[in-house]
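The structure that follows is given in the form of C-alpha cells.
Shown here: the complex without one of its protein chains, the others still in place.
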Amino acid sequence: MGGHMAKNLLKKNYKLTVYDLNKSAVSNLVEAGANSASNVAEMSREVEIVISMLPSNQHVVDVYTGENGILSAAKKNVLLIDSSTVDPSVSQSIASQAKKDNLRFIDSPVSGGINAAKDGTLTFMVGGSNIDFDYAKSILEAMGSRIVYCGDIGMGQAAKLCNNMLLAISMIGTAEAFNLGQKLGLDAKVLANIVNSSSGKCWSSDLYNPVPGILPNVPSSKNYEGGFGTTLMAKDLGLAQSAAIRTQAPIPLGSLAHQIYRTIIAHGFSNKDFSVVYQFLKGKN
Amino acid sequence: MGGHMAKNLLKKNYKLTVYDLNKSAVSNLVEAGANSASNVAEMSREVEIVISMLPSNQHVVDVYTGENGILSAAKKNVLLIDSSTVDPSVSQSIASQAKKDNLRFIDSPVSGGINAAKDGTLTFMVGGSNIDFDYAKSILEAMGSRIVYCGDIGMGQAAKLCNNMLLAISMIGTAEAFNLGQKLGLDAKVLANIVNSSSGKCWSSDLYNPVPGILPNVPSSKNYEGGFGTTLMAKDLGLAQSAAIRTQAPIPLGSLAHQIYRTIIAHGFSNKDFSVVYQFLKGKN
Amino acid sequence: MGGHMAKNLLKKNYKLTVYDLNKSAVSNLVEAGANSASNVAEMSREVEIVISMLPSNQHVVDVYTGENGILSAAKKNVLLIDSSTVDPSVSQSIASQAKKDNLRFIDSPVSGGINAAKDGTLTFMVGGSNIDFDYAKSILEAMGSRIVYCGDIGMGQAAKLCNNMLLAISMIGTAEAFNLGQKLGLDAKVLANIVNSSSGKCWSSDLYNPVPGILPNVPSSKNYEGGFGTTLMAKDLGLAQSAAIRTQAPIPLGSLAHQIYRTIIAHGFSNKDFSVVYQFLKGKN
Partner (left out) sequence: MGGHMAKNLLKKNYKLTVYDLNKSAVSNLVEAGANSASNVAEMSREVEIVISMLPSNQHVVDVYTGENGILSAAKKNVLLIDSSTVDPSVSQSIASQAKKDNLRFIDSPVSGGINAAKDGTLTFMVGGSNIDFDYAKSILEAMGSRIVYCGDIGMGQAAKLCNNMLLAISMIGTAEAFNLGQKLGLDAKVLANIVNSSSGKCWSSDLYNPVPGILPNVPSSKNYEGGFGTTLMAKDLGLAQSAAIRTQAPIPLGSLAHQIYRTIIAHGFSNKDFSVVYQFLKGKN
C-alpha cells in the first residue's frame, strides 16, 4: 500500500523522503525519485508533513512515541497523518502526546485496497480538527479520490471499523442466504436478481457476490484470489470488538462474524478474499 | 393484506367470491362488489382461480387439504395461487396433492407490506411451471407491480425466505454499527454518509435506517410504528431456520438473528417495526 | 441400537417378533431366538407391546400412521413404546391418534449410546400416563439401568432435547476455553484441574474432555473415534431448534451450537465424536 501511495505523490511532484524496514521497497521509491532516510527520526526531522502506513496498534505506538520516534524528531507544527488502521483510542492517545510536543496529528485510514492505492483512488476517512483536515486534503487528493471528514481525532478509525464490521456481517449473511437458497433448489442468478432489487440488497450481494460465476470480475469468480483478505478482515473485526468492549456496545453479529473469520483462517483460508466465507459454509460436499 | 389485494382485483373488474373467518372483512368486500361464500368449499367450487393469503403453515395445510378444503372442492384444472409465506416444503407437498386431483398450484408469496398491498405495488415471487406462471401473471399484475419467476414449486417461498433472512442480518448489523459508532463519538449522519457510499451499504442503512432522525419517513423516525413488525420477521426467520435444518445449510448469523428477534419480542417490542433492534441494542441508558 | 436392545430382551426371556428393513439385522436376531415378521403390520398384529427405534420424525410418522402401519394393525389396548428421538409434537400427535384407535402410546427416547445399548445400561426418558409408565417400566429395565418419568406425552423427548442442547453448548464452551487457555500458555491438565474444582465444571470438562490426552478412555484420546457422532448431535440440535421455533423460546447459544455442528459436518468431520469441535476450533496450525 505505502509504496503505491508514495509513487502517486511523486507523480504529483511532491518531494518525498521515505523510510521502511523493507529495503527493496525503499530502493524502488528512490529509483522513482524519492530521497531515503536511514531511520524514522532522520525522516521525521526533514519534512513538513509525515504520512505513516503501518500494520498494527503496536507498530503505530512504537513508531510515533518510541525513543527515536516521530514525535521526538519532527519539527514544530508539522502535520502527522496516520493512514494505518488502528484502534481509535490509539489515534487519540498519540494525538494528545503530539499536541504536548506542538505537533498536529490526524487519523486517516483508507479503504479501497491495493488497486485503489495503485490508481490513486483510495477513500480517506479523516479524524482531527477542521483546520488540519483542510490542510491535509490536497495532499490526500494526490493519493485518493474521496477524502471524507468524519469528526474529531479517532473518528476516521471509528468510521472505518463500523463500515467494515457491517461489511463483514452482510458478506456472511449473503453467503448464508445464497448457500441456503441453492440447497433449497434456487438458481443463484435468479436469487441475485431478486435480492438485488429487494430489501436484502447489499454491496456484498450486488457488487461483490461471493458465489462463483454471478459477477465476472470479483474474487469469487477467480478462486477467491486478490481482493480483501480474510486476515485483514479478522484484524478489523478485532479492532471493532475491542472498541465494543471499551464502549460497552453490544455487537452480537459483529462478534460472531469475527469468530467466523477466525475459524476460517484456522482452516487454511488465510490467503483468500473474505468472500471465501461462502466456500467455507458450503463445505466440501 | 388479503382485503387490500381483493379490492385491487375488484377495481380491475375481476369477479370475486370471497371467504374469511373474519366477517367484517367479508362484508367490507361485499360492499365493494364481491360475492361471499359461506365456507372454503363453496368458494372453491365456483371459481376459475383461487388466491389464498393465510398466516401459517398449518392454516395453509388445513385450508387446502382439510376435509372440506380447496383441493376437495375446486373444479378440474383450476389454478390455485397461494400468497401466504410458508415453508417451501408445504408448497411442494400441496402442489403434489393438487396434481393428483388435476389441479394446478403455484406459490406466490409477496413482499412490500400493507402499503404496497393497498397501492397495488406488491412484489410477487412465484414458484411453479412456466405455463402456470404466464397464466397467473396478468391477475397478479392487478395487485402488484413486480411479478418475478423464481423457478419450480416452492422457489417463490425459498426466494422470500433467503431475502428476508439477509434483510434481518443486515438490519441488525446496521443497528450494531450505528450504535457502536455513536458510542465511539461518531455523528450518525456522518456515518450514514460514509457507509452508504462504501462497502457497508445495504438497504437497511440506505433506505430504512434504524437510527431515529436520519431518514424522515421510515419507522425509526416515527417511534418504530408501522412497517414490518418484529413478529413477522421472527416468523420468516423461523421458516428460514426450518429450511436450513432440513437442507443442512449452516446459517450462523441467520440463526442468531432469529434468536435476537425472539428475545426482542419477549421484551415487549412485538408491535414495533423490525428496525427497533437498534433501540433494543442501545438499551435504556 | 435396536439390535442390541432386542438381544437384551431375549436374554431376559421375552418372546420377540422383530422387523427391520435391514435383513441381516433381522436374521441376526432370529439366530438369537426371535421370530421375524415380514412387515410392520404383521409384527404389530401379534404382540402385546410394540417397541420402535427409528431414525427420524418422518420414519416414525410413516411406521405408526402409514397405510399398513402400527396403528392400523395393533390389537386393542396394546402399549406402543417409541424409543426414537423425535420432535415432542410428533410423539404427541401419534399418541392422540393411537388413543382414537384404543391404543396406548408413550415416548421413551434413550441416552447412553451404543455401548449402553449393548450392556443394557441405557437411560430411558419416558413421557406418558403414570399407568403406562408403570406398565412399561419392567420391560424397559431389561434394556436400561435408569428409567425416568418425565411427565405427559412428549416430555421424554423434551427432556432429551434440553439435556442434549445443554451438552452441546457446554462441550463447545469447554473446547473454546481449553483452546484459548493453551494459546495463552496454560497447560491443559492444569486448566482441567482448576476448572473441574471450580464453577466452570461440566460433564464435558470433567468426564469427556475434548483435549486429547487429559482423560484416557474418551473419544478425544482415540482420534475422536466412537462416542456420540457429530451427525447425531446436529440432529438433536435441529429438533431443539424446531421446538424453540414453535414455542418461541430464545436459544441463542443453542442455535449457534447447531450451526457450528452443521459447519463441522460440512468440513468432513461427520464420522467423528462430537468432542471433535475442539479440533475444529484449533484448526490446522
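Which chain is which? They are A, B and C, in the order written, and residues in each are numbered from 1.
We adopt the following convention: a residue touches a chain if its C-beta (ideal position, glycine included) is under 8 Å from a C-beta of that chain, and two chains touch if they have at least 3 such contacts.
In this text, all values refer to a predicted model and were calculated from it rather than measured experimentally.
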| item | value |
| --- | --- |
| Chain not shown, its touching partners among those shown | A, B, C |
| Touching the absent chain when the full complex is considered, from C:Ile51, C:Ile106 or C:Met165 | C:Met165 |
| Full-complex contact with the absent chain, from C:Val60, C:Ala73, C:Val86 or C:Leu256 | C:Leu256 |
| Contact with the hidden chain (one of A:Thr17, A:Ser72 or A:Ser242) | A:Ser242 |
| Touch residues of chain A, complete complex, unshown partner | 234, 238, 241-242, 244-245, 248-252, 255-256, 258-260, 262-263, 265-266 |
| Contact footprint on chain C, counting only the chain that is left out | 88, 111, 123, 125, 146, 148-152, 154-155, 158-159, 161-167, 169-170, 172-174, 176-181, 183-187, 190-191, 193-195, 197-205, 208, 240, 243-244, 247-254, 256-257, 260, 281, 283 |
| Footprint left on chain B by the chain that the document does not show | 252, 256, 263, 265-268, 280-285 |
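Note that in this section only the chains that are shown with their structure count from here on.
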| item | value |
| --- | --- |
| Proportion of interface numbers common to chain A and chain B (over half same, under half different) | same |
| Chain centre separation (chain B, chain C; CA means) in Å | 37 |
| Sequence positions of chain C contacting 2 or more other chains | 252, 256, 263, 265-266 |
